[in-house]
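Partial complex: the chains shown occupy the same locations as in the complete assembly.
Each chain carries a letter (A, B, C and D) given by its place in the written order, and its residues are counted from 1.
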Amino acid sequence: MASSLHIKGIRKAFGKGDKAVEVLKRIDIDVEPGEFLILVGPSGCGKSTLLNIIAGLEEPTEGELHIAGKNVIGMPPAQRDIAMVFQSYALYPTMTVADNIGFALEMRKVPKADRDKRIHEVAGMLQIQHLLDRRPAQLSGGQRQRVAMGRALARDPQLFLFDEPLSNLDAKLRVEMRAEIKRLHHLSGITTVYVTHDQIEAMTLGSRIAVMKDGILQQIDTPDEIYRRPSNTYVAGFIGSPTMNFIPGQVERSGDSGKFVFEGGSLDLPCPDVQQVTLGQRPEHIHLSDDAPWRGQVVLVEPTGADTYVVIKTAVGLMTVRAPANTKIQVGDTAGMTVSGRHNNWFDHSSGVRLKEMDGHHAP
Amino acid sequence: MTAKPFSFGRVVVYGVLLVAALFFLAPMYVMLVTSFKDAAEIRSGNLLSLPQSLNPDAWHLAWNSACTGVDCRGLQPYFWNSVFMAVPAVLISTAWGAVNGYVLSMWKFRGSEVLFGFLLFGVFMPFQVVLLPMSQVLGYLGLSSSIAGLVLVHCLAGMAGTTLFFRNYYTAVPRELVNAARIDGAGFWRIFWRIVLPMSTPIMMVTLIWQFTNIWNDFLFGVAFSGADSKPITVGLNNMANTTSSVKNYNVDMAAAIIAGLPTMLVYVLAGQYFLKGLTAGAVKG
Amino acid sequence: MKSFENLLPKLVIAPAFVFGFAFIYGFMIWNGVLSVTGSRMLPNYDEFVGLAQYRQLWDMDRWTVALKNLGIFSLLYVGGSMALGMVLAIFLDQKVRAEGVLRTVFLYPMALSFIVTGTAWKWILNPSLGLEKLMHDLGWASFSFDWLVQSEFAIYCVVIAGIWQSAGFAMALFLAGLRGIDDSIIKAAQIDGASLPLIYWRIILPILRPVVFSTILVLSHLSIKSFDLVMALTAGGPGFATDVPATFMYTMSFTRGQIGLGAASATMMLATVAAIVVPYLYSELRAKPHDR
Amino acid sequence: GKKEEAAPVAATPAPAAAPAPAKTAVEVLHYWTSGGEAKSAAELKGMLEAKGYEWKDFAVAGGGGENAMTVLKSRAVSGNPPTAAQVKGPAIQEWAKEGMLANIDNVAGPEKWDELLPKVVADVMKADGHYVAAPVNVHRVNWMWANPEVLKKAGVAGMPKTWDEFFVAADKIKKSGNIALAHGGQNWQDFTVFESVVLGVGGAEFYDKALVKLDPAALTSPTMTKAVTTFRKLKGYVDDASSGRDWNMTTAMVIQGKAGFQFMGDWAKGEFTAAGQKPGEGFLCAAAPGTANAYTFNVDSFIMFKLKDEAAQKGQADLASAILSPEFQEVFNQNKGSIPVRLGHDMSKFDDCAKLSAADFVATAKAGGLVPSIAHGMAVSPAAEGAIKDAVSQFWNDDKISVADGVKNIAKAAATK
């Protein structure tokens, strides 16, 4: 019985009068029943605040909020039937791990036996069975975070809210947890809003991603769409790591095809009908090519194991290129770059807004 | 905190603590040795000298048979009056203060801070002012000269103070904990009972100590609002200590004083053990 | 339903509100009314005398002495108890051995009623029985400590006994606060290179601010209401050299059958307190650095 | 097992006469808690229990009844006053003015109190011509006590009759290494001594003008200055540790031979007798210097509150009657050191000091030397009394106050309404 979540024109300001800080500026999001919405955005953009408002922990300054079709503004958190993982864990310091996990169930009058079973299930899933008798102060950071997760996962709520639940886990565990969350979501179909800073999590977990900046929703779309067709340079730069390369330049038209000219080089690409544009190219779509005419100097070579990122200084700025792990290039070398031409992101130069006309218009 | 076992700092720490302990213990020492001396010894000896023998007569006398007025049952009956008065009054006023403090720190509402300010200012009202109107109120309620009346008075008089203790302690408890509990489905009372109260051990102990001491040692209300059958121990003690025949029985007075103070001291010893528990460390980041 | 949860906290605080106001403020008003009547032995509301009681009050030497004593006493007593209590709490927090025993030793004076500790202190401070005699007996003939019988100094004896009784409680309050502080903050300060005294002064004390606030309030109200202490130790004497407003008020209202005058003195007491405490309350309750 | 101990039940020896339907409780608020006084109270208790009442003892010690007065007011205001309470002097009239006291003429009339009691005493017991209180005893305040051993050692022969003689004797005692004057530094003790000094220096008539009528002229007269000077001089004979000392500890100094003289009311005699001493042998008693022909009296009494319950009213009557009964007066006053209020009471069983007191009482009553004690709440309203007491005590304790200022302060205090 998945519930929908409708956020309508939510505004939130902290403080009063002159000192007021507007943290959310008219957020509208509709989350379908059973959806897994990822919420991303730079630090301090208002993600946690939005979750708090959904949970009923903060009152919005303005706006409406419907859960399962019911207006919940003013309804106390306990009645909203929401499970939440706090960014700051917020573990009960006086309770053991088991009690922390079981508390919400107890509040819902789940019989002791069922509760214990559930606690053990969840603890097993999170690999913290051996810690059940400890208190939060005796746990490591990652262990605390898993307890915080366990507290939410033990329940069967209308809505899950996760605020960076895996940030303190190692990569391996994070992959496992991610898979676990995905599996659980498949099984239960509970509507979920999930804040993360992890690109992989964002791309793989969610059915849609909402990108926020400074309290304003920038884009909300499927991961694939967001990655491939970011609606502005902000989203384009925010999603994907290393970040997308931006090349400001001019379009020089000649009949049907055009040419993109920029300081230090030019590219033969299907171009939009706008003069001043910015071309966005992700690191994996730029290739090193010894004899390419567009050249620059290598300033940084970062092997990450699976790949090596090469940062090249050009007239239009630093370009990051993903190269194979065994690339032999070195700092100080001169490198040429080519662009495949099939993954062009065109943005209006001044507004940064995506030029939609070019979507689906790929070179052969 | 780490420190080398025998650093200069440690010596200073222990030195200061020891000197302070002596200062605090001196009157007790005097009282204790005096209570075991007999009259002649008190007169001849010096303040600090040890008694020649441990003479428990004064203690027996103080407990069972010392006279105040025509009544020669020692402190015993007063003692039990005090117990019946102090225990409920302490528990009620502490619980009341805890709940008030909880509301005033975690469920703030418009005007709650002002309300708190008003309550606090009430702490400063001299109790003497209360005596006569309070008698009248107790008379109306039919509680005058009864233990129940004393309990009521002590609860009212102590409420502002206990509220202050809890409220100020709770302001340091991270809000996130309450938020988490609200999400977990706990309501107002459950959050209090399960989350907040378990974290309150140190301040609970302080408040219990405070209230128990105040109520147990109160004389003014005890003398003004009690009847012949409900006089608390301080009144008994006062009668005894101010009751004098030619040779002032310092030894009995001191024994009586120690007896009167025993329950409070016991509470301190017991309460003190819980000081270390209930730490909030590691609760949240930031 | 939803309004109930919002209402509940208010309902819960309501009794405190109602009783607080009825008893505290009701009685205050009652007292104010009495102070403009000519009440003598028992309250008498028929005889309106205007401000005559106040005039008489300010005309009395004894009242001036009482106010002056209150000033000296509260300042030294509150300051002394806080300072000693803080030092003891901090030192006890250094993972010392026998902490439990020491804590009890520092606290127990609170346990004893002043009716008797007054007697003990009276004895110790009495020049011909106590400390002075002890020192003389021990061969220190020039030692002199006769404050208790000196009109000008007797009030300081009251201060000493007061600090003796209350410092332990201040210590307990501080210790409770100290024990509630997150360890990692102290660790961070150590890493930042702060010495232990500085850590306490700059990091811990500010965090303890609400506790300090409680302690100041509690101690100052004790000092203003210091009745038992003075009664037991000096009964206001020698003469009325150690009289304080609380004993003054009690004596006037209950012994001398001048309830009107007593009420006037109580009103003045409250007014004095208000003048000092209300701004403090206001600033403390307004600045909310601890809200999370 | 603890439960039974918890509720204090008055230890009642089975009364012989009373048939035992629920006994009426007689709750008596008093401040007789010291040894001799308590024994006296026990006497009264016994008599009432013999009449079938339950005696509820409400003793509140301390400070000459200050605490007891607080309790009494609190109880009165709550509408739950005790059956009777120990109140004396002009305060009786004040209570009566509040309309709280019961008329006990029904006892006083048949028992002929008007004839039994000296008029000065009877007047104090009446309000608007009706008896509202029952007197217990008469204390003489202007006594001087002495330890004969100390006097002998110092070479003092007999009790000084005038203040000059006193100072000569005191100097001798001082020289012999003892404390000349035992004094407790509490304000009422200061005041007690002061009262005797004024009586001794100025005589009964002056005393009456200055300390009873509070005549401003008398209060600022040279006689007053002389009295205050004498008073100041006394301080030189008191030890350092006097501050805050209880009166009986002070008496003990005389008993133990540490000090020569003490000025205190005749209740001090109880301490001497309790210590096993006899008048004339272990201790000496005499009127304070210059007051042989005067008598400052202090009468203890019980006021009766208006009660609704008839059985309780009956109890009050029986209590009043018991208080005045010769048997009680005899035993009580022997314990307490005072003399019976009943005129013509047979004094044969009393000691010499009491006999002297009784004789002086009758004599001064006739000669006009009988004056109420101001220090013990018999002369003026509590407010004025308290204010004067403050001034006197302040003067005593603060040597920086000049005699002239002392006189001025006292006169000013006497103006307190």
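Annotations for the structure displayed:
Going forward, contacts are C-beta pairs under 8 Å (C-beta built on N, C-alpha and C of every residue); 3 or more make two chains touch, one makes a residue touch a chain.
Quick caveat, the model's predicted, so the values are computed rather than measured.
Chain composition of the entire complex in this structure file, expressed with the shown labels, reads A x2, B x1, C x1, D x1.
Just so we're on the same page, only the chains that are shown with their structure count from here on.
Distances between chain centres, each the mean of the C-alpha atoms, put A farthest from chain D. The largest tally of C-beta contacts between two chains is found for B-C. Taking each chain's centre as the mean of its C-alpha atoms, chain B lies 38 Å from chain D. Chain D has its Cα centroid 92 Å from the Cα centroid of chain A. Across the assembly, chain B contributes residues 131-132, 174, 176, 187, 238, 241, 278-283 that each touch 2 or more other chains. In chain C, the residues that touch at least two other chains are 5, 42-43, 129, 183, 250, 254.
Residues of chain C that touch chain D in their complex: 40-43, 56, 60-62, 122, 126-129, 146, 148-149, 151, 154, 233-241, 250-252, 254-258, 261. The touching residues of chain B, when paired with chain A in their complex, are 174, 176-177, 179-187, 190, 194-195, 198-199, 278-286. Residues 2, 5-8, 10-11, 27, 30, 32-36, 38, 41-42, 45, 55-63, 67, 70-71, 73-75, 77-80, 82, 246, 248-249, 251-252, 255, 271-272, 274-275 of chain D are the ones touching chain B in the complex.
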